[in-house]
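As you look at this complex, bear in mind that one protein chain is not there, while each of the others sits in place.
For chain A:
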Amino acid sequence: MTDDLLARAASTLRELTDDGWVRARPAVLERTLRVLRGSDSVVGRHADGEFRAATAVLVAEIRRAVDGLTTVRTQRVSCSLADGGTLEALAVEVSVAYGSSIAAVADDVRTAARRAASETLGVTLQPDQVVVDLVVDDVHRGPDTGA
């Protein structure tokens, strides 16, 4: 864009303080926090009996647990449910830090994912009850490499 007049026009719009955004912002945030993603519900258990939780909640908890491992970043988590809605399997896609041992990471991810699912659903999930499939689909620079 070489035309000075158009440069001035663009600059004029860029320099406007959008009071409109300032006013719209609270409603946008409020609406965003209210929107729910549709997801299946998974059966959990507490002292008074069974309850159901959205798989989206379970996925968020598993992401938090797996991301707590220093060499892993969760990319995706999907849940497979049996008839009746009990958790049957998890598929966890991760990126691992370059140079880390995949086998060790796999064990850690499976343990963390199963523990997070157990705590969220209130039942102790053994490896023979819930399979955790792991997909390493990327590598990233780890903490030791300054990333």
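Throughout what follows, contacts are C-beta pairs under 8 Å (C-beta built on N, C-alpha and C of every residue); 3 or more make two chains touch, one makes a residue touch a chain; residues count from 1.
Just so we're on the same page, contacts and distances are computed from a predicted model.
Per the UniProt record, the absent chain's protein name among "Sarcosine oxidase subunit beta", "RNA polymerase sigma factor", "Iron ABC transporter ATP-binding protein" or "Serine/threonine-protein kinase RsbT" is "RNA polymerase sigma factor".
Among A:57, A:91, A:106 or A:139, only A:57 touches the chain that is left out of the view. Counting over the whole complex, chain A has residues 1, 3, 5-6, 8-10, 12-21, 23-25, 27-29, 31-33, 35, 37-38, 56-57, 59-60, 63-64, 73-77 touching the chain that is not drawn.
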